[in-house]
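I'd like to ask some things about the structure below.
Of the protein chains in this complex, one is absent; all others appear in place.
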Amino acid sequence: MAIIVDNDTRLVVQGLTGSEGRFHGLRNRAYGTDVVAGVTPGKAGQDVEGIPVFNTVADAVEQAGANTSLIFVPARFAADAIYEAVDAGIETVICITEHVPVHQMLKAYTYFRGRGTTMIGPNCPGVLSPGKANVGIIPAEIFTEGAVGLVSRSGTLTYQIGHELTQLALGNSTIVGIGGDPVVGSSFIDVIAKFQDDPQTELIVMVGEIGGDEEEKAAAYISEHVTKPVLSYIAGFSAPPGKTMGHAGAIISGASGTAQGKKEALEARGIQVGTTPTEVAQLVADRMK
Amino acid sequence: MAIIVDNDTRLVVQGLTGSEGRFHGLRNRAYGTDVVAGVTPGKAGQDVEGIPVFNTVADAVEQAGANTSLIFVPARFAADAIYEAVDAGIETVICITEHVPVHQMLKAYTYFRGRGTTMIGPNCPGVLSPGKANVGIIPAEIFTEGAVGLVSRSGTLTYQIGHELTQLALGNSTIVGIGGDPVVGSSFIDVIAKFQDDPQTELIVMVGEIGGDEEEKAAAYISEHVTKPVLSYIAGFSAPPGKTMGHAGAIISGASGTAQGKKEALEARGIQVGTTPTEVAQLVADRMK
Amino acid sequence: MDLYEYQGKELFRRVGIPVSDGRLAETPEEARRAAEEIGGPVVVKAQVMTGGRGKAGGVKLADDPADAEAKAKNILGLDINGHVVRRLWIESASDIAKEYYLSVTFDRGAKKPLFMFTTQGGVEIEQVAQENPDALIRLHVDPSEGFQPWVARRLVYGAGVEDPGEQKQIAAIVEKLYRAFVEFDAMLCEINPLIVTPDGEVRALDSKFTVDDNALYTHPDIAEMRDTAAADPLETFAREKGVTYVKLDGEVGICGNGAGLSMSTVDVVAHVGGRPANFCDLGGGGNAEGVVDALEVITRDPQVKSIFFNIFGGITRCDEVARGILEALERLDMSTYPIVVRLDGTNAEEGRKILADAGKENIHPEATMLDGARRAVELAR
Partner (left out) sequence: MDLYEYQGKELFRRVGIPVSDGRLAETPEEARRAAEEIGGPVVVKAQVMTGGRGKAGGVKLADDPADAEAKAKNILGLDINGHVVRRLWIESASDIAKEYYLSVTFDRGAKKPLFMFTTQGGVEIEQVAQENPDALIRLHVDPSEGFQPWVARRLVYGAGVEDPGEQKQIAAIVEKLYRAFVEFDAMLCEINPLIVTPDGEVRALDSKFTVDDNALYTHPDIAEMRDTAAADPLETFAREKGVTYVKLDGEVGICGNGAGLSMSTVDVVAHVGGRPANFCDLGGGGNAEGVVDALEVITRDPQVKSIFFNIFGGITRCDEVARGILEALERLDMSTYPIVVRLDGTNAEEGRKILADAGKENIHPEATMLDGARRAVELAR
């Protein structure tokens, strides 16, 4: 089973002929993902190592049967690429591009939320369902197939935790990097709801960080709707208040945005929070025994 | 039962202190409609013959429990009034105002359609459920309570047909004037679907006119989803092609917009079309025997 | 409200859609001066709101100012489908390599703006739509999404425009046309043909522009573009009086309240064998003065032989209508018209009483719409 991407994924890469699009598109295909098309305006008829390139996403849907899109276009073209994918009937849109202006995403978000599209990102590492499909830039070799659903706002931190799980012989159903921007297509809640419905997933790990209140909201949701065990890790305990550390999302906004505040909110709902990546992996191992 | 307005309707009139708002608001109350509030910015604290006036629709919802809004504001303020009602949590918005610019309605329509609001109009006579509630400018004395659901793009033509039905001792569940503008909140299909689900309604009369393709679409919908008998009347058989007759909506747009084209589309789906208002009333009487 | 070619092009220019240099001319002398100012060969184009002006001789190439004056002399006053040419648009002649078609219109079925584009322009677009539907790319814009660049790409690539320079220019025009459509509250913005010159330059060679009447209050400059002189004088008179009026071709003058009932009245008159002279809608509020205005409009049509008032009072009060009819009999010379009156709805009894009390010979009350129509048809014979 797994969630969001799997053996039914038929991927179109928007920006396939760019250097990043090409590199990761081919890497995703090498992993076994069914990469059916690329889109670069004006380059229809070309191919990238056998992957046909189209002018528009609509053509990729009609002529190559794409149902999932991976977006690698520059930031100033990202919102347009998202709209194009959604309006072409793409079901799942995964946007890796970072530095997309907030107001553009805000408008796009309000638009695609009404249409049942699953959107991940922007500014995210993508989605990996080990053994099935890899869509994005997650280094798949760190992860093995298994029963732990992993959802995270951060890329490399996810790899760290996945790595620690692998060391303990624990595999993953799906790893979802939702992205660290203030407006992302899917929240923790959106992804956790999918894990709850996924038979392969037995336990869920939520990797949060300072800023916003998504973790607090997720805690409330989990206590009401999720029957599977959920464990968490939060980054940013040592962050000084009011300072931005990398992600625009990691701006402290009142007490609710602090790592300590999040930890308390989670624990108040019975969700254990590991203090280091190593500890959270150990907690998972204990639960999975 | 009836549809859209009934004994549960708690009405706020936007523009109650204007001359039309006052006249019809009081007339609706006199009919028995539960008119709980009026809204006129800057006039909070006043009342219109005992109906309290508020500055905002939100106040009318919170303080007077309004769940339905009747809009009588001038055209240039109508879109704003619709948004205000929808965002204040009003469930049913009925907009009488005519001459609302199409682009404004287009944007508003796209907005409120996503939120489950029932919107009727603009440029419509309103909704009357005889014996229960009258919201708008329909002269209620023409109609009696009964089993015929009546939906129409035109005001006075509806009265004419209602009158003919009354002459034949046939009453109505609800009379809905959806309005003649190019963009209206509810289509024939929206209203007919409600009639289909309404136990009081035994037969549905659809009163159409030239222009657009709403009648054709309704015919297709009816043949698939409606089990109750539907009869129809179409105005504009003698209209010269390409000429506008009053409603901006009544612009002939290709063959599908002509009265003859509509009649044929309806009859092809087994929906009888009366040639005059008198004949359609007679057809209803025959069916209701 | 429809705009002339030159007015639509003025709006195109405002949003940055390339058009040819041109001048308006209402006399042959003005045409010559315009041609002098523009320089080089020009095209003299009749400004009429109807199709087929080219076939009718309303568009001519002129080599020099003297020729432009001569051509203008020929075209001014020409009757094209009932429209008399009173204005000319003199514009720099274009070399044409290709003719495309581009429009954005309001699709009332989908409740969305609809773009249409084809590389087979310059002809009637209905013909392309029928004979070669795949060549006509249709694409809706979601109003909540607004214009996004991919829309232009779908149109341009979908229609098979191959040249990158053309692709770029057309994509820019598509975006600007949408801006014009939204900013000027248009119902239709059409460019046919959208030409490509031998140098690869893309330009709008014609314009068809319809603006939503209800939005004109936000565009006073566009509202002023209305050419009242060109409209049917009767319809202009009706507009001035605030009466919704459409001239038809028969003898029975018709007056109803509300568009639907008025339209239905026209149908019923035709159904019982009569020939309606017009469609006339008093509108929702119809007071006595409005009735007088309506009768003044209707009786200006010399074909009218009888008049049928079919009123179902809602907001309209029948007593007001009755008073209006009597007032009109006082103020206008109406003794030759039999007037059939059917009143129902709000204050119908008072209305009927007012008419009965007045005892006018040419007023014929009837109880139903159908009977009223029959009587009016009889009286028109």
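Think of it as A, B and C in the order they're written, each chain with its own count starting at 1.
Rule of thumb we're sticking to: a contact is a pair of C-beta atoms (placed from the backbone, for glycine too) under 8 Å apart; a residue touches a chain by one contact, two chains touch by 3 or more.
Just so we're clear, the structure is a prediction, and the values are computed from it rather than from any experiment.
Taking every chain of the complex into account, the absent chain touches A, B. From the options B:Asp6, B:Glu20 or B:Glu84, the residue with contact to the unseen chain in the full assembly is B:Glu84. Checked against the hidden chain, the listed residues A:Leu70, A:Val100, A:Val191 or A:Val205 yield one contact partner: A:Val100.
The chain omitted from view is touched by exactly one of A:Ser154, A:Thr201 or A:Thr258, namely A:Ser154. Of the options C:Ser20, C:Asn74, C:Ser92 or C:Ser144, the residue whose C-beta touches the omitted chain is C:Ser144. Touching the chain that is not shown, out of A:Val207, A:Val230, A:Leu266 or A:Leu283: A:Val207 (per the contact rule at the top). Remark: the residues of chain A touching the chain excluded from display are 75-76, 98-104, 106-107, 109-111, 125, 137-139, 142, 152-160, 163, 180, 182-183, 207, 209-214, 217, 233, 235-240, 243-250, 253, 259, 275-278. One chain is missing from the display, and on chain B it is touched by residues 41-42, 44, 55-59, 77, 79-81, 83-84, 87, 107, 110-111.
Just so we're on the same page, only the chains that are shown with their structure count from here on.
The touch graph of the protein chains shown is a line. Annotation: 54 Å between the Cα-based centres of chain A and chain C. One inter-chain figure worth recording: chain B and chain C are separated by 28 Å, centre to centre, where each centre is the mean of the chain's CA atoms. Averaged C-alpha coordinates put the centre of chain A at 46 Å from the centre of chain B.
Residue positions of chain A in touch with at least two other chains are not found.
Annotation for chain C: residues touching 2 or more other chains are 142, 144.
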